[in-house]
Structures are given as structure tokens and as C-alpha cells.
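Apart from one protein chain that is not included, each protein chain of the complex appears where it belongs.
Take a look at chain A:
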């Protein structure tokens, strides 16, 4: 009755102040009076335990007498007492107990309080208590309790948990028993606890860990990882259709967790521990499962034959269970992948070095001997672990139990670790010994099941067979068989050995996997592995290179073979039918650079290899030319891909987190696989791939030529107007308009159309004739639609650019002009500005990929190639606009002609110059405002100018005749060291033009005098003459610099035009004048211009 009263609201004897010593005393009395837990007092006890936590934390911060009382009364022992009772053990009470303990240990700040709490052995008793771990809350609180304690570990507190005399360390041993708990958070906590334990620098504790627990824990851990891998392998085998992607990616992520955990342990650099772990990883997992799976299984007969013969020789049944020796095997895909991951994650030198050594130097004997040679160099007196993937004989729990029970025993030794000196001769049972060698694993059901499904009995390697035979042989010695019999057995063993007598079977496998004739499934993973080995910090770089270049296969070194294979892959990647993914090409190119080291002192690439690379680049241009269309999308794709490529650096570690590379390459984007990691699907993606392939090869070739990229990106951002720039708009064409956004906000703005940009300006309050850019967008991304109901109105959308239009546009608004004419003019300018901006970039691309049509080919071809569907509106007029000027320019047949026709009157150079002029007119206000242009841009244009000059002389002729000598030229270039993109002489002028356009600067023109510019420049053009539109621009010279007359005449046909006047295009004159100057002079001139601002 006392109980019920106090629990159910009774305040009997209960102190008013919840947080006080008095209350704790009261709670203590409850504990004292309720030593036996029953249905009726459970609630009371739980509430008391909860309050105790509260008071103790309060006391820790406010009143030390609280803690003293708690310790004095030994209240923890009541806790223990409660949880040990059957009914007290109900999870209800235990959850509360554990929560109280957690609160206690987490929130306590006072060091001495903590020490007192730990000083009697109660905490350890609580740790070893067998709670009901099937209750997820109990499990959660318990493991958290251990984790919290592990966070308190240091060289002082360690003694409360680790007892040197009894060899007892329950915090650690209890925790690691949950290492493969199904709940991931529990596993994570276990890993945290173990790492926190290892971190403590206490020699005797670490000795205990190593001697008593390392072998069982690590062998079980490794086995657990191995089993997980078999699961992963099954998933890969069954999921050819990318259906269970989630599951596979989870398995991969989980495996990565394991690897990172192992790496975190290794990084603590506890030598003894690392030696044991290295040994186990290498010889219980990496070698017997990963490496073993690299080379194919021998014919299934071998083992059967061997056993049969053995039986015959020995004249008694041989007890080799075929299934038992059947070593698990994963697919070579998975094996390559797993090995890559090891090298990407783990950096512990002895481990990765030994593993690399096995791959590069090893042969099948490694399955018997392990990587002893290497490991001996790292570790003295190492404890050898015999290679073999198998389940530890004892479960971790059992093994740890033995530790507890028999503190001096070395029981774990008999399990997995044999001191090299004490050969394991224990039993005279062939099976036993054979098992130790290769296949302890095999009684395990998981393994056998999966293996049987896959390859039945054939999973056995020759080595296993011969090992088994050897085992029998050893065994036979003991069994006193005759010498004759021994010989026979020896013979049996030999042929098995001779099978698959490759020098370096693993290296051979890795290299031959680079073959992409069919697809790049294996090749990508092989590349990842090579990459990971080459870049692993633990693998000594020079050693890696040395091994590769010394060891010879036939007349070549392996390194040569590797380079050749990489080049072959790269060459193949341009074949129309190839099934090579972009990422594969990217890594291959990266590795090529890694191994040939271009432009360094120890560069090693032969002329022929270099030629192969360059012709691959040229081939990629040929492919790309097929996609070169003037459809808008091509330009968008081109720029998109460039940006995409620039954004992402090759990161093989990230790549290898993507489980989809384990599955056969697929083309469909429906899988959600990143574009570079799958095959292209459809024409657009094929174009994208071709573009990207070209970029990759171009970049690599530039590395070999020690060149910098000067032609990409197509837009030189340096010369762009930015929002808030203050621009000199005197002499610029401005169209006043009201911008009405979707939200119906109205803004009065002036529309300025630059060569590349649409700019909306607001008059500058301080400077007459100047304006502040309020919005900028690329003309190439502008979409203009008229308004059916209002002839003064346009709907203008400025997209964000790129091929994907699903992003919200930069601007989408209604533009209201003063009258219909201005509206039409704006529309026309925008439309034309868009197409010109695009054309210009298309020319740039044409230069870049040396479009034959654009470069020297007949005008007809060029026009067709260029114009098909490009500027639909212009096609009708183009033929009329063809002006004869160019026919006199004998050196500019194709490209320029196309230009002329397309852009009519002035040809591209003039138009651009005109535009440039207008840009020139728009200037920064330097003081205190963001500068739109800096001096870099001018120096930039002049360097490219120099390069142009360099590249022109001395051209070689390709088999394709002089029309297109671009292909072989690049090879020449490599020799004559001229670092420019080669072009036929005949198109030098247009290129210069396009260079200007890139830099928006007309100054660097050098060789253009032969072009008939002056003539044209002086040609009077008919242009629209706008009334000065805004107050601020009264002094602007009214003329349209953008559009030479005939255009307008055609385009504005039927449209009432306010005033048409003939105005000499002064700007053109000016530009052409500059054009005749030397570049240097123009530089000065330019500076002068800037200064006058």
C-alpha cells in the first residue's frame, strides 16, 4: 500500500524539491524497500531509477553531497540486483536502468565522480550481464552504454575496464560480440567502441587485445566480410538487368564501410595489431578469394582425377570431400572491383604493398605460400596465417569465452594462426591438413550453396588440388608409405602444377582485361585497379613502376604492354561501333599520362605511341564532324559538355562507390546511371559522347604538347557584361521598354544588344549617358515571341543555356515598347543577335574540329553543312545577299564564303567588328564600380595571336589531299613544336575574326589587310535610325551598327519604318583601320581607349 500510494500520486514522505539530496534519500529508501521486483512495484522502481539519474546530474553540477550519498550507499549494486532478477530483467525495467546509466555517464562532468562510479566493479558486472538483446530498445541502450563508456577511456580509466591480472576486458570483448549484429547502428557502435579501445595507449591492454582477441576477432571479421562479398557476387551475377540496384548498392556501401573500418584500425598504427590484421586480410581474404578469383577455374576434371588417382595409389578411399575443398570464387568482375577498392581505401604499406606484389609478381604458388616474402620485410617474427578463405573454426563468441575461462591459454593459436616453426602436423587426417591449406571454408553452407549453383565442383583450383595432393603426401609420410608410392604421388602433383604455367597469371589477367573488342565491362574495372595501385600511397611508386618496366613478357616490358593496350583502347573508342564508356576513356587517358609522364625529364613514349594518340584525337574530330550540325542543339550540347567536363574531375574513388559499374554496361538512361558511366542512347547522346570524347583527347594531347587551352570555352567570360556593371552607353543603340514580369511588376529599362549578350540597363543616376546593367543574358539563349493582341509587345524568355531547358529560365517577361516599330526592331535584333551569336560559336567549333567544309571545302558544301535549318528566317534571303567581294579573295574560298553568304553584306568580320565597336562603346566606369574587363583579356588575345602566327608555316599534306590535311598535321605539329590548333592557311583570316569575336576585341587583328575590309567599311550602309530614345542618350549617334543595310531591307519588308537613312558605319571604318595595324600597336591603342574612359 505504501508503494501504490507513493506511485500513484501520493506525496507520502516525498520531499517537495525534486532535485535535492532529500529526494535522493527518499528514492534510496524505495530501492531498499523494493529489492524484489514484481508486477506491482515495477512502475515505482522505474520512476525512481529515472529520478535518480536526474538528481545525480543535478548533483554533479550543484551539490557534491548527492554523489557522495549515492556512492556511500552503493546504489549501483541495487541496480545490478534489480536487473539480475528474472522479472526485473523484463525489458521495461532494464530499459530504464540502462537509460539511467547512460544519462549518468554521458552527463557527468566531474572527473572524480566518474572515477568513483567506476571504482568498484559494478560497471563491469553490468556490462557482462546478459540482457534480452532481442528487444531493440534494450539493445540500443546497451550498446550506447558501452559506447559512452568507451568514450571515457584513457590511460587512467583503462584500468577500471581492463584487468591485467585476470586478463579481463569485458567492455571490449562484450562489444565485439555484436560485430555482425543485423542492426547497422549497433555494428557502427561496435566499430566505434573497438576503435576507441585501440586508441588508448596502454601496452598491456594492447597486448591482451593482440594475444587474446585479435586472431579470433579479425578472423571472424574477415570471414564475415568474405561472406558478405559472396552475397554481393551473387547479386552481381543475378542482376544483369540492373533491377535490384538498391540492394547491390547497399551491399557495396556496406562493404566499403568494412574497408574503411579496417583502414581506420590500420591508421592507428598499432604495429602488433596491424601485423595480425594484415596477415588475416591478406591470407584469409584478399589472396584466397580476390586474387584466387582473378584467374579462371581449371577444368573440372582435375580434382576428380587427382583424387581418383590418389585413391588408386594409396589403395584406400581418399577422404577429400570435393565440395569441401571447393574454394569459393567470385566473378573476375567482382574480384577486380574488390581489389580496386582495397587500393583506393587502404593505405597501410605492408598490406597494400604485399597485395600489389602478389598481383604484379605473383603466380599460383601464392595460394600456398602467401606473400611471405614481402611481409617478412615488414614484420619481424611474424605469425604466419596459412592462406585460405574459410569460416573460423570457432565462432567469436566461443573464442572469447575461452579467453575468459582460461586466461593463459593460447587457444586461438590452434585455430587460425600457426607459428611458422611449429608445422601443423596434428592429425593424420588428409582432410584436416588440406583444409588448413585451402578450404576450411567449405563446410559452410552459404558458400557451398552459392558455389554449387554457379560452377558446381569446378571451383577448385589446381593449386588446391595439388595442395590437397601435397597434403596427402605429407600425410603419407606419416602413414609410412613406400618410396615408390611417394614417387607416384609426386608425379601426380607435377602435372597439376604444370597446368596454367603462366609467369604472372594475375598481371596477365589484369592487362588482358583491358581488351575492349566486345565491350569495356572488365576493362573499366581493370583500369580502376591499375589506377588505384598506381595512386596508392602505401604502394611505393617507383617500386610499382620498376616492377612493371623490368619484368618482361616476350620482347616488351609489361609497362610497354600496358601503354600499348591503353592506346589501343583509346583508338578503339573512336570506332563507331565501339562499346566503350566515356569514363573508361577518361581513366585510360589519365593512366596514359601517368605512365608516360609527358613533358617531364623521364617521359617515356615512343614516336609511334605518340602518333597513335594524336591520330586517335584526329579520329575523334572526324567522328565529331559527323555530328556537326547547325541545329541549335549542337551548340548547346557542345557547351554543356564542356562545362560538365570542366566541373567534374576524375575521381576513381567516387566512381568505385557506384555499384552500377559492377553490372554489364548499359545504354539506357532509365537506369539512372550517370551519362559518362553508360553507353550513349540515341543520336543526341551519341553526339554528346563524341563531343566529350573529343574534349578528353584534346586535353590529353595538349598535355603531351605542353600546351594550354586557348580556344575553349567558346565564351570568354572575361569580356562579358555583368549585372551592376556601369556601362558607357553613349553611341550605343538603346531601345526603351517596360519589362513586365509574371508577378506583374513593371520596370522601365533600356534594351541593349551586345554581340553576345542581351543587357537591360537602367540609366545611371550620376553620369549622363551611362547605364547600370540590371540584367544580362546570352543572346544565344533568347526566345522571342510576338504578341497576337498587342503589336507593341514581345514575350522574351532568356533560358539558362545548355541543352536541357527544364530549368527555370533566367528571365521570362513581357516587354512593352513605345510603338510597333521599336517593337519590331527589337524583335529583329534579338532574333538576329541570337542567330549571329550562335553562328559565331559554330564557326569556332568548326575551327576547333577542323570542319573540312568550313575550312577549305567548296562553298556549296559549307553552306549546306552550316545552314541546314540553322537560321530559318535567313535562308530565303541568303542567296540574294551574296556579294562578290570574296571572289576576289583567292585565299578564302570556303569558310569565308559561307560566312559572307550567311551574314550577308559585310561578312562576319565586319559584323563582328561592328559589334565589337558597340562593345567597345560600353565601358566600365572604373572608379568604385565592378570592372567589366580587365587587362588579362587583352593579353590573352595577343598570345593567341602569336600562336596563330607560329602555326601557319610548314604544313604537311595528308593522304586525304590538301583539302583536308588536318589529320596528319597534328602529328607534324608535335614535332615542330608549334602549339596551335592547326589550320589551313586559307582560313587564317576568318579564324582571326573569330578570335576577335571571342575576345570581343578587334585590336589583335594582324593579317587581315588583304581582306577587302576597308572597301566594305566605307560602303555606306543603310540602317535604321532611331530617334534618341531616352533622356540620357541624347548624344548617341543614331545608327545601327549591327545590321548592314540589305538585311534590313529584306527583313523589314512591309514593315513601316520611321526613318531610313544612309549612314556611314563609322565604327567599321575605325575597326578596319585598327585591323591594319600591328597587334602591338593595337594593344597600346586599346589601353589608350581604356584610359580615356
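Convention: a contact is a pair of C-beta atoms (placed from the backbone, for glycine too) under 8 Å apart; a residue touches a chain by one contact, two chains touch by 3 or more; residues count from 1.
Here is the rule we go by: contacts and distances are computed from a predicted model.
Remark: of the listed names "Origin recognition complex subunit 4", "Diphthamide biosynthesis protein 3", "Ras-related protein Rab-2A" or "Trm112p-domain-containing protein", the one matching the undisplayed chain in UniProt is "Ras-related protein Rab-2A".
Here one chain is not drawn; of A:137, A:545 or A:644, the residue touching it is A:137. Set against the missing chain, the residues A:257, A:272 or A:762 yield one that touches it, A:257.
Within the full complex, the residue among A:21, A:37 or A:53 touching the omitted chain is A:53. Taking the complete complex into account, residues 18-19, 47, 50, 53-54, 57-58, 61, 92, 99, 102-103, 106-107, 136-137, 140-141, 144, 147-148, 151, 184-185, 187-188, 191-192, 195-196, 246-247, 250, 253-254, 256-257, 260-261, 263-264 of chain A touch the chain not shown.
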